[in-house]
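A short write-up of the structure that comes next.
Of the protein chains in this complex, one is absent; all others appear in place.
Presenting chain A:
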Amino acid sequence: MQHGKYRFIVGFLTAPLAIYGLFVIWPFIQSIYYSFTDWSGLSPEFKMVGFKNYTRLWDDDVFWKSLQHSVMLVVLLPLVTLTLALFFAFMLNVGGRRRKNAAIAGVRGSAFYKVVYFFPQVLSIAIVALLFQFAYNPNSGAINSFLKAIGLDSLQPDWLGDPDLALWCIFAVLVWCTVGFFVVLFSAGMASIPKDYYEAALLDGANRITTFFKITLPLLWDTVQSGWAYVGILALGAESFAVVQIMTVGPGGPDYSTTVLPLYVYQKAFRDGQAAYATTIGVALLLVTLLFVAVVMKLGRRERLEY
C-alpha cells in the first residue's frame, strides 16, 4: 500500500490541519505571547512589558474572586453532579421490585425516566439560562410563586439579586443541566454489569449499599473518571461563562458575587479593551484547567477491572 502514500497523506491532512492550526492552535500560542505585552486590542501597536500583567493579576481583587468562584465550581460541580447521577442510576437499575429469577431489577418505567432526565442535555445552555433567569425572578418567577402557592409566603428570596445566593443559583442550574446525561451514561454502564455479581453478594448477606460501593462503583470507575474530567472542564469553561453572562446582573454581579474566570477574560478583552491583560487571566485559567486534569488523572487512577 505504498504507492502514492505520502501524496495521499499530505492531501488529506492539509485542509484539516490548516483550519485547525489557523483558528485554534495559532491563537492559543499568540495568547500566551500577548500576556507579556501591553496590547489593548484596539490599536495594532504594543510593546513587551515582561511580567507586569502577572503582577497586576496578583493584586487584582476581581481576579481572585473569579478564581475562587471557578475553583468552587470545578470542585463542587463534578462532586454533586456525579453523586446525584450515580444515585439515580443505581435507583433505576436496582431499585425495582423483585421479579422471578432476578435478585435485583430495574424500576418500572426506567426508560421514561431516562428520556425525561436527558432533556436538558439537548437544549442550548443559552436557552436553559434564559429560562431559569425568569424562573428565579423574585416577583413573578416560577420558583417564588410556587413557594407562595404552597403557603411559604414568608420565604421569597431575591435569588439572583442576593449576593449570598446568586452563585448557588448558578450552581443549581449547572447541576440541573448536567445530571441527566450522566444518569443515562452510568445507567448503561450498570446495566452491563453481570447480575450474578449482585446475586452472589446479596446471598452472602451484603446489603444494597455495600453492593454499590463494592461492585457497582469499582466496575464503573473508568466512566466516572472521564465524567469527572468532563464536568470539571465544563465548569471552568464555556458552560459557566454562558450561565453567568446571561443570568446575572452586571454580568458577574451583584457585587462580583458570581464572576468566573472565563467571564472576566471576556469582559477585559471585549468590554474594557485590555486584550493583553485578558490573555493573562486566560493563562491563569489554562493553568487551573491543566492542574484539575492532572489531579483527576492522579486521584482517579485505579487498577482497571476486567469483567
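As a working rule, contacts are C-beta pairs under 8 Å (C-beta built on N, C-alpha and C of every residue); 3 or more make two chains touch, one makes a residue touch a chain; residues count from 1.
Just so we're on the same page, contacts and distances are computed from a predicted model.
Not every chain of the complex appears here, and the one that does not is recorded in UniProt as "Carbohydrate ABC transporter permease", selected from "Starch-binding associating with outer membrane", "Spore maturation protein B", "Carbohydrate ABC transporter permease" or "C-type cytochrome". Between the chain not shown and the residues A:Gly161, A:Pro218 or A:Gly237, the one that touches is A:Gly237. For the chain missing from the display, the contacting residue among A:Val49, A:Ile193, A:Ile246 or A:Val295 is A:Ile246, taking the whole complex into account.
The chain not displayed touches chain A at residues 1, 4-6, 8-9, 11-13, 15-17, 19-20, 22-28, 30-31, 34, 41, 84, 87-88, 91-92, 94-103, 107, 112-127, 130-135, 139-142, 145-146, 149, 176, 179-181, 184-185, 188-189, 199, 202-203, 207-209, 223, 226-227, 229-230, 233, 236-238, 241-242, 245-246, 262, 265-266, 269-270, 275, 278-279, 282-283, 285-286, 289-290, 293.
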